[in-house]
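Every protein chain but one is kept in place in this view of the complex.
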Amino acid sequence: MTRLFKLINFEFNRIFKILLVLLISVVTIQMVGTVKISLVYLNEIQHALEMGMSIEEIHTNYGQISFQRVTGSLWFVGPIFLGIVSVLFYIFLIWYRDWYGKNTFIYRLLTLPTERINIYLAKLVTILLMTLSFVSIQIIAMPLEIKLMSWIVPEQHYIHISAREALTNHIELSFIFKSTFTEFAIWYGIGIISVAMIFTGILFERSYRLLGIGLGIGYIILSVLLFLMPVWIHIMLDDYFYPDELYKLFILSALVVFALSTWTASYLLRKKIRV
Amino acid sequence: MIEVRNVIKKYGRKRVLNGVSFTANKGEITCLIGINGAGKTTILNAICGLTPIHGGEILINGKPLSKQTFEQVSYIPDTITMLPQMRIQDVMDFMGDFYDSWNTDRAEQILEFFKLNRNDKIASLSKGNTAKANLLMGLSLDVDFILMDEPFSGIDIFSREQIAEVFTSHLIEDRGVIITTHEIQDIEHLIDKAVLLEDGVVRMEFLTEEMREKEGKSVVDVMREVYQQ
Partner (left out) sequence: MKKYWKMLSMMLVIFLGIGTFYIHYALAVHSYPNFKIETVEGDPEMVENLAITAYYGVLPYASPLQITNQGSFYRAQESFFDSMKSMPYSYDRKIRDEYKHVLRGIHHGWNTYYEDDQYLVIVSLNTSGYYTQPIREMEIRYLNKESKKTVKTISHRLNRTDFATIHDVQVIGNNIIVFTIGWDYDYEQEKTTVFADTYTFNMAEAKFVEHVTILSDQREHIELNPLYESVHWRPMPYIVYRLKEENRGVERVQANVDPEAPVNETEKDVQEAKEPINDLYAYHVETGTIKRIELPTELKSLEVNLFDGTHLYFVSSSNDHTEVKVFNISEERVIHELTIDNGPHEDINHMFVDNGLLYVLEQENPPSTNASLRIFNMETGEVVYRGEIVREDGKSEEDDVLNVYEINFRE
């Protein structure tokens, strides 16, 4: 257990610097976007005032401004997708860097006096920590960004919305920010189980190389089918389940996929892996 | 004792190891000899569970590979196994962190012996010093067996001498060593047992001392007989 914790710490430290840079750039880009969008709006208002429009006319034509203008823009969504892409990219890099990096660190990892599955779990937790750090930095940065806008924009043009309202009513981002903790836990739980599934796919490739690509893809397809099993049963039994029961079955099937993935990964790491 | 019994290893249709068997005892230096591609590295990898085998078995002190194995066997491959951005001190901390068998005193001695700077980054080390750092990691573990893959290849003459010196020092004594090489000259006088490999099988396994005394042949003499038949 302590060795697993040490491994997690080690894996996390390997990504820490880049992660920090990414987190800071997410916040910076969004801050810049907030300022820019506020100023563009104020500019429009200024023009309208010069053209002799009254405040009411301006508000009917240009509307008032709320932070939703920022959340709807690329300035806000762009950095979030940067985060998503970097996590997706690192899911693969976290393994392949140990084989193809300048030094073949995988020798060391595989000859540590600990269960080899701990390597897999440590990498999994690192991906989770990385993902959650993006989510939490967003949650922490939002109120600050909203505050920033309220400083720039005069009160009469400004409509306040809370960070929660801006996040949970954002349709494109609704898959990242869930309104209740249960949903959040279920959603991210299924997310990390999918990562575990991909990890096992990668280990198939690392064990059997060319043939392993096929096996890995096959494994992933099989796992997805297994995960969707409740739907097949549901359809075959003529819509047998109630929605909440179906949801619970999905959680169950996700746990089965997770168990299968770790068990398979453990087997591959013990018996089939190649340096 | 490390027992390699009838090990078979295939890469696709090609059999790299075709029933290799030998033993390596504690307190002896066993040398795996063979031309490049004879499967020397594969055997070491197989002992550490770094590549799957397709037949036979490998026992370490009578037991198959487990996580405990790595407190008993230390592996020094021919590439460095630490991250380039780590300093030598970081490497020593890492090892101490993960291995119960890590011996800090010995690590300090070796650091001194090889004249390595603990603040140097792995990436900045010369080839010779990289090999020394690798040895530092492998030798500072209080393990029964040390596996070394081509410790002398591509290294300057002075480093070679320094490394060879290690074999006669107390850093090695009482332990079992399996070493691979394709150039026997440097270490011929150091080894206790030679295992000659060819075409995936052990052509000959003998104690060098015995061979010298009984038949008056050096390792190179025996190699000449075996490989040039």
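Just so it is clear, A and B label the chains in written order, and each chain counts residues from 1 on its own.
What we mean here is this: a contact is a pair of C-beta atoms (placed from the backbone, for glycine too) under 8 Å apart; a residue touches a chain by one contact, two chains touch by 3 or more.
This structure is a prediction, so every number in the text was calculated from the model and none was measured.
Trainee: List the displayed chains that the omitted chain touches in the full complex.
Mentor: Visible chains that the missing one touches: A.
Trainee: Quick one: say which of A:I80, A:I137, A:I220 or A:V275 touches the chain that got left out.
Mentor: Candidates A:I80, A:I137, A:I220 or A:V275; residue touching the omitted chain: A:I137.
Trainee: For a quick check of understanding: of A:F12, A:Y62, A:Y158 or A:Y267, which residue touches the chain that isn't displayed?
Mentor: A:F12
Trainee: One chain isn't shown here. Among A:E50, A:E155 or A:D239, which residue touches it?
Mentor: A:D239
Trainee: In the full complex, which bits of subunit A touch the chain not displayed? Write them out.
Mentor: Counting over the whole complex, subunit A touches the hidden chain at residues 8-9, 12-13, 16, 19, 129, 132-133, 135-140, 164-165, 169, 179-184, 186, 237-244, 247-248.
Note that in this section only the chains that are shown with their structure count from here on.
Trainee: Just the number, please: Cα centre separation of subunit A and subunit B in whole Å.
Mentor: Computed from C-alpha means, the inter-chain centre distance equals 44 Å.
Trainee: Quick one: in the complex, what on subunit B touches subunit A?
Mentor: 45, 48-52, 67-71, 74-75, 77, 79-84, 94, 97-101, 122-123
Trainee: Hey, which residues of subunit A end up touching subunit B in the complex?
Mentor: 3, 6, 10, 14, 101-105, 107-108, 110-116, 207, 270-275
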